Each structure stands twice: as C-alpha cells, then as structure tokens.
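A single protein chain has been omitted; all remaining protein chains appear in their positions.
Showing chain A:
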C-alpha cells in the first residue's frame, strides 16, 4: 500500500509537470500579447516594450518556463497581470467556495443518480425505466446556463425560497449544487443502472436470495456495494473536475469559485492566473483519482495494491 501510494505520487508530479509545460507552450502560442493587454489601448510602442521586458516576456520561452518552474517549486505562482495581486491569494480566496460547491454537487449527483439508476435497473424495460432514462438524458444534455436561470427564476425570484445567487450560507449552496447534480446525476444514473444490471444476475446475488435474505437487504448490501465501484471512479473524476472550477454554474449563481477566476483570466490573457488555475486543477484531478483508487479495496476486498 505504501509503495503504491508513493508510486502514484511520483506519477502525479510527472503529470503536473507535463500539464504545466503544455499549458505554458499553448499560452505563448496564442496570437495575443499579454504586454499589449496590460499596456492598454493608448500605449505607445515604447510603453509596450518596457512592460514586456519588466515581465520578462522578451526572454526565450525555455528561460521563461525555467523561471516559472523555479518559482513554482517554492510555492510562488507569481502575480496577476490584471489584478496585480499574488495568484496564491486569488486562488485561496476562491478555494473554499469551490470546495463546497464540489461537495454539494457530488452529493446531489449521488442523491439523484443512485436511486434513479437502481430503480431503472430493478424495473428494467418498464415504462418507468424508460422515462427515468429519458429524464437522465435530458438532465445531462440540458444547457446548465438555462437550467441555472430557470431554477433561479422560479425557486429564488418567484417563490423566494432561495437567495438570488451569491455565497455565504448553506442556503446559497443548494441551487448551484442542485444544478450541477441535475447534469451529473444523469450520468450517474446511467452508470448505476448498467452496473446494477451486471451485478444483479451474478451468482452471489442468487446465493444471497437463496439464503432467504429480504429483497431490500440483497439489493442494498450485496448488489449495490459491488455496483458502486464505477460510481466511485466517477466521484474521483468529479472531485478533480469540480475543483478545477465549473464556469457556467459559478457564473449563473454568482458563486465565487475558481472557474469564474479562470474564465476572466482567459479573456485578458492573464497568464500567471491561468497557469495557477491549471496547476490547482491538475493537482485536484490527480488527487481525486488517487482517492478513488484508494477507495476500491474498501468496497471490493478482491482489489489490493501491493
């Protein structure tokens, strides 16, 4: 187990490095000049050149990357070009909100996806199965912007049950988390349904029934536990992607998460901020996957890491 964790950690470092190299190269390949964006519209060519050299943007790309990396290992992500503030401060100010939305989103995904998927599997090919799966499909494919505005308009504006977006209390979390849950829950339902269908005809389920166990117990304890394996990997993935920010939902609900930060930074080619968000997302994704891998043995004793 220990060896496995160390190996995975080393892999994460390599992935992280690779991600920074690629992003760095892509950002500099962009046909947009951050020095010009900072210099503004009234700048003379002189001013632009001075700013470029102040930022070290006149150096060759490998030199710039080496400098970035040297700062990164010391935990210094640089200063935002636009906001002139430490990127670590910017990220820190948004991590908590991102974390809560990640938790809330995954909770709703599970809350919606698992029961729906199980019901569909147990009543396979029934009208209920089909309508549930169509519903799941709609949830997945509905544009989040529209879903979000719809929820806000009815539940918050018309009925006044929730605040109109914002951050600060548990009440603020419910709608954005629910909007995420609707989209992701559809995927979970489909995965859960097919996993349940796989499991339900296995010998051990038949054995459990043969032992005379009640149907609820058979489903919940014997079948569901095994069907949960793919769900766990999905949760691992979602931890990663949600921690990297969910731009649309954050925007609609005025949720001060990392996605909004990334979106604004991309508009103005604020390279240090974009890089910072990429590093955080890459970290989150590798961590999420690691957590999922570590959770498998808890569900299925057959899985062991040596």
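Note that a residue touches a chain if its C-beta (ideal position, glycine included) is under 8 Å from a C-beta of that chain, and two chains touch if they have at least 3 such contacts; residues count from 1.
Going forward, contacts and distances are computed from a predicted model.
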item: Listed names "Histidine kinase", "ABC transporter substrate-binding protein", "Chemotaxis phosphatase CheX-like domain-containing protein" or "Dihydroorotate dehydrogenase", with the criterion being the UniProt name of the chain not displayed; value: "ABC transporter substrate-binding protein"
item: Chain not shown: contacting residue from A:93, A:131 or A:202; value: A:93
item: Full-complex contact with the absent chain, from A:174, A:208, A:235 or A:282; value: A:174
item: Sole contact to the chain not displayed, among A:30, A:138 or A:298; value: A:30
item: Positions on chain A where the hidden chain makes contact; value: 30-33, 36-48, 50-51, 54-55, 79, 82-85, 89-90, 93-94, 97, 111-112, 114-116, 118-119, 149, 152-153, 155-157, 160-167, 169-171, 174, 178, 250-256, 260-261, 264, 267-269
